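My questions all concern the structure below.
Only one protein chain is missing from this complex, and each of the others stays in its spot.
Going by the order they are written in, the chains are A and B; count residues from 1 in each one.
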Amino acid sequence: MTVTKHIEMRGVSKAYRFFTLQDISLDLEPGQVMGFVGPNGAGKSTTIRLAMGLIAPDIGEIRVLGCRMPENQAFAKRDVGYVSADMRLMPNATVGWHMNFAASIYPGWDADYAATLVKRFNLRPEQGARSLSQGEHIKAALLLALARRPRLLILDEPTTGLDPVARHEMLTEFMDVLRDENRSILFSSHNTVDVERISDRITFLDRGRMVASSDKEGFLDRWRRIDVQLPQGAALPELPHIVGRASDGHFHTLTTDQFSELQLARLGNAVRNVHRMNLEEIFVANVMHHRESRP
Amino acid sequence: MSVVTRKLIAKELYVNRWFIGGGSVTAAASVALAAAGGGAFNIGALTWLTTVIAFGVMLGIYGVVNERKEQSLQFVLSLPISIADYVRAKLFGLLLAFLIMWVAATASAVLVVLLAAKVPDGLLPYVLLLCFFMLANFCVVLCGALHARSEALVTGTIIVTNMGVSVFMFTVGLFPSLREHMFGATPVWNTTFFNVLIVELIVLVIAVVLPLVTVSRRRDFL
Partner (left out) sequence: MYSGIYISQTDARPMYLQIMEQIRARIAARDWPAGKELPSIRALAAALNVSVITIKRAYLDLETEGVIVTRHGKGSFVADVNGLAGELQDQKLDEHLSGAAAIAKQMGLSAEELAARLRRAMKETK
């Protein structure tokens, strides 16, 4: 039995005057968390908006929960929770009003869970939307999205403007979603620490293109920084899969995206140290390499 | 019309409740003032006009443009609706909001014309034409606000349509076949009246239907 993927994009492109999103293909399976990482302007928000049906692709196909987007977005969005960092509640209404509004629209609304979240996120139902800070808007939007227990959560920089405690609360709620293997999360973030921690798959975007997409442990396993000190007069041996190199006299730091024992064997005694790289380092190295090969 | 669309229409009324209430009361009050006749009539009439215009403008701006700016558009679009559903909800919601206030304003104006001794009943046809002009005017503003992708365009539409009010008063108000009966004791319903009314209604219908045909079909909403 083939399980419906929660998000499926094939060859999606979208052109704007100063920016083009090109050839995006990605898959999100149920029970997965996909982290979306990229510099500002890379196209993360555009991709997310395409997934939500708010804009239509020029080329390519998009399916969310099996529904074609943007044609069937009304149906798909019944089971999708969407929060973006620049989202605001409707002015002239309170948090409580929004909760009642959501409860009347979504059959899956869990009033008890909503009440718990209100306390946990430090919000009050009587608060008017106008008096909320940016962080509180996001927390309110997340509350409204989480309390209806949607199958798919699509989050665009959801931890922006949150203090560390609120961020921790947020991540705990997200991970709680994953107790159900039928639910999944797509989230974009600048915070590579969070992405590294909770993502199963990671997709890197830069300048409108997908630079890499793979499961997280794969990335962390394949990338290494190798510190090398060459003896007098020796040259750096020919090595496969070196994507970055910094040299300072006899000292070289090599960055590889396909670490293997072969590389260590060729370098032999010249190797001083091998470091694993965290997601932020991998991301920066990946983007730099990508930009060099595609100026 | 889906459940969500209906709830969004109700939301439009809820969110603008102060405008609707305040506008209705102000319009009714200014018309009551006009009942005194003479200078009070001019002040009252002018206030009435300003209230109805301003109300329409505010609904256009706060109802459509600011939602885009205040970023609550994303929240609304995250609801299980299509772009067409959103346009319908906005159109009918804001229209309904305006209508409530407009009915109060028109009814009070008609009552004052008919009941106030100092105000000649002959004014009734002109007053009705003016009321329907304001309604058509609002529909044009709404149509423009829904189409426009920039605040500048909406502002432009508002300015142009409001200039139209003065134009209306100085042209239609000076039509001989209307003018000659305005200060009489009984209202005269002649062909000119019906012609102007029909034009107003046609403009109104076009302004309301147009977004349903064009903006609803858009595939990009942001």
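The definition used in the following text is that a contact is a pair of C-beta atoms (placed from the backbone, for glycine too) under 8 Å apart; a residue touches a chain by one contact, two chains touch by 3 or more.
Remember, it's a predicted structure, so these values are computed and weren't measured experimentally.
Just so you know, the chain we are not showing touches A across the whole complex.
When you scan A:A15, A:A111, A:V193 or A:A265 for touch with the missing chain, the hit is A:V193. Contact with the chain that does not appear here is found for just one residue of A:K5, A:R49, A:K77 or A:K216, A:K216.
For the chain left out of this panel, the touching residue among A:R124, A:R276 or A:R291 is A:R276.
The chain not shown here is touched by just one of A:I59, A:A111, A:M175 or A:A265, and that residue is A:M175. Looking at chain A, the residues touching the absent chain are 31-33, 168, 171-172, 175-176, 178-181, 193, 197-201, 215-217, 220, 275-276.
Definition applied: only the chains that are shown with their structure count from here on.
Centre-to-centre separation of chain A and chain B, using mean CA positions: 46 Å. Taken in their complex, chain A has these residues touching chain B: 49, 52-56, 70, 73-78, 80-84, 86-93, 97, 101, 104-105, 129, 141, 145.
For chain B in complex with chain A, the residues that touch the partner chain are 2-4, 7, 11, 14-16, 18, 66-67, 70-72, 74-83, 85, 219-222.
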